[in-house]
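Structure first, then comments.
Here is chain A:
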Amino acid sequence: MPKLIIDDIAVEAAEGVSVLEAAKSVGITIPHFCWHPALGRAGACRVCAVKLLDGPVKGIQMSCMLPAQEGMVVSTTDPEAVALRRQVIEWLMINHPHDCPVCDEGGECQLQDFTIACGHGTRRFVGPKRTHVNQELGPYISHEMNRCIQCYRCVRFYQEYAGGSDFGVMGSAGKVYYGRFESGQLESPFSGNLVDICPTGVFTDKTARFRARYWDYDMAPSVCPGCSVGCNITPVARYRELLKIVARRNDMVNGWFICDRGRFAPKGVNAPSRPRTSLVDGVKTGREEAMDALLRRLGEVAELYGEGSIAVVGSTRLSQEGATLLPLLAESISAGALSYGLSAAESRASSGAISMLTLENGASIADVENADCIAIYESDLREEGPMLLLAVRQAWRRGAPVLLVGENSPLEQVRGVGIEAVQLHYMEEAPLAIFERPVVIAGMRHGDPRVMAVLDRSGARVACLFPGPNGHGAALLCAEHGGIPLEEALAKGKVKGLVAVEADIPAELLAGVPFVASLDWRETAAVQAASVVIPTAAWVECDGTYVNFEGRAQRFSRVMKPGLPIKELDPACHPPRIHQGDPPGGDILPSWQVMIEMIRLAGEKVPDGPFSGSWANLTSLDPEGEGEVIRGRCRRDS
Partner candidate 1 sequence: MAGADVIPDPMEITLVIAKIGLVLLVILTLAAYLVFAERRILAWIQDRKGPNRVGPFGLLQPLADLIKLLTKEDFCPPAGDRWLFFLAPAMAAIPAIMTFAIVPFGAPVRIFGRDLPMQVADLHVGLLLFMALSSIAVYGVALGGWASNSKYALLGSLRGLAQLISYELSMGLSLVPTVMLARSFRLSDIVAAQEGGWFILYQPMAFAIFLVSILAECKRIPFDLPEAEGELVAGFHTEYSGMRFGLFFVGEYINILVLGGLAATFFLGGWQGPLLPGLLWFWGKVLAFAFLFIWIRGTLPRLRYDQLMHLGWKVLTPMALVNILATAWWLYLAGSSPL
Partner candidate 2 sequence: MRVIDDMTAILTGLWTTWKHILRRPVTIQYPEEKRIPSPRYRARIILTRDPDGGERCVACYLCSAACPVDCISMQAEEGEGGRRRAAWFRINFSRCIFCGFCAEACPTMAIQMTPDYEICRRDVMDLVFEKEDLLVEHCGKDPEYNFYRHAGIGVTQPRGEGEGEKPTVDVRGLMP
């Protein structure tokens, strides 16, 4: 633990960190472009110059390249260092275009910030600027090479960190060009991170091109609903429209990056066909009336078909708040069946997984990155958890062999991140015992519950990829409350009334059910088939909790108010001519609040909040925090 002094502040730095990181740890930001916490140093940009006044090294040094050493006395404000930084940034800006007003990075641009921080305010250079032609990089990322400052971050991420081989740096000296051999969509499933990692506007998000500026964004800490990995994200919205998604750092989950699927997947929140008003038999009504009608008709169903003819169905995308209230709702309307929307196969695999997982044997992404052997069991990570592929690559770069087990683990998935892997047929073939830190990544989609016992005995840490963003939470509740797969419930033919809460139920399953009600924000088959529809708030429109694959409960916050986007309104209605609290179409509650209202209307005792009893500790989760690991609470032998 070397002790050094930076700008008169005594710093005790961890072993091996650079002076730049040591300064950062005490709140001194030294300008930097090529250095990135996830990618390390390159020494390419020269703006992190500091002056060492005393110690083992003296004079002007690049703080990112210099390890913090005992006895160093560092000045970031020395006139010599300041002058060097100012000259370097002026030089970097010589060829930078004059287009900040039309650049999407403007306002959230590291180059802007550090140019000002380095003290360069007015361009003195009057000569001609270097220009490049751009490439067409597909529908998600736009390319503007003129803005490049040659920090090499993009290539280092794309080729080294993410294992892509279709994007790189060409030429030398004044011709350096970052791009592909020819125009075309970037192949890496992590290409979207170029947008986040580029310190200036070479790569910008084409899906939100020219839509808004940083200071106008509606933003909040959130969690990706794309899969069970639960990457931390910051959705960006404006005028009640979700514009784009950027990665948010959480070292316990996704680190700095997210996958393209999470970033660029179609944003259902913006779908014009989204249910936004309550419907009874296709007629728009108020929410209260719709809930009254729903309860009345459920009563009629119960009267007509007898006890147990009603099923309540949740899903793995329903937030944990909704999922914990589902049994209470089922009880209040005397439902005969409770389902968490898992298919029969998924349900078996999931229950096997949660009964096997403990605090000790569950693997986090950090465990995957630090593993010395990784087996991917019956899973295509591109579908079930793309960010794990990136973690697998980091382990592979450190020398860990990668094994693909089972016929549903295609080789193509690891080719996309430049990994070479060995294919095996059975889990028993994997020589996990000879490694110190083996990790098995098991998919639930094709998983076999019997293998869970093998995994439990193998001594490896296991990452079980549940379906949906809250698959783990749903599986825990399913086990607690005796939920059954929907197919099973319907197979008996007894279910005549069905309440679907944010559940994606295929139309053919609904065919034999006379009465369907749906609480949802997506236009699902259940919504189309439902006699009573009550809209709920989408994940960006309310607070909630997802339990990710490793059993980490993470809170997401409301990004924007529910309501019709201004884009969809009649132009004459904006700005509103009358003063009102809620925007048009804004009278929408999160599903768990709708459920509480229904429980109240049904005359049952209303819980104080979504979490009670053994779940009460989730009430105070911090959306900015690392989340709370709750796996292992259902293990049978405990």
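Here is the rule we use: contacts are C-beta pairs under 8 Å (C-beta built on N, C-alpha and C of every residue); 3 or more make two chains touch, one makes a residue touch a chain; residues count from 1.
Here is how the candidates were picked: all candidates are chains of the complex that A comes from, given by their letters.
Everything numeric here is computed off the predicted structure, so don't read it as measured data.
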item: Chain A in this complex - touching candidate among 1 or 2; value: 2
item: Chain A residues touching candidate 2 - in the complex, by the definition given at the top; value: 96-102, 106-107, 126-134, 144, 146-147, 170-177, 209-213, 215-216, 239, 566-567, 571, 575, 577
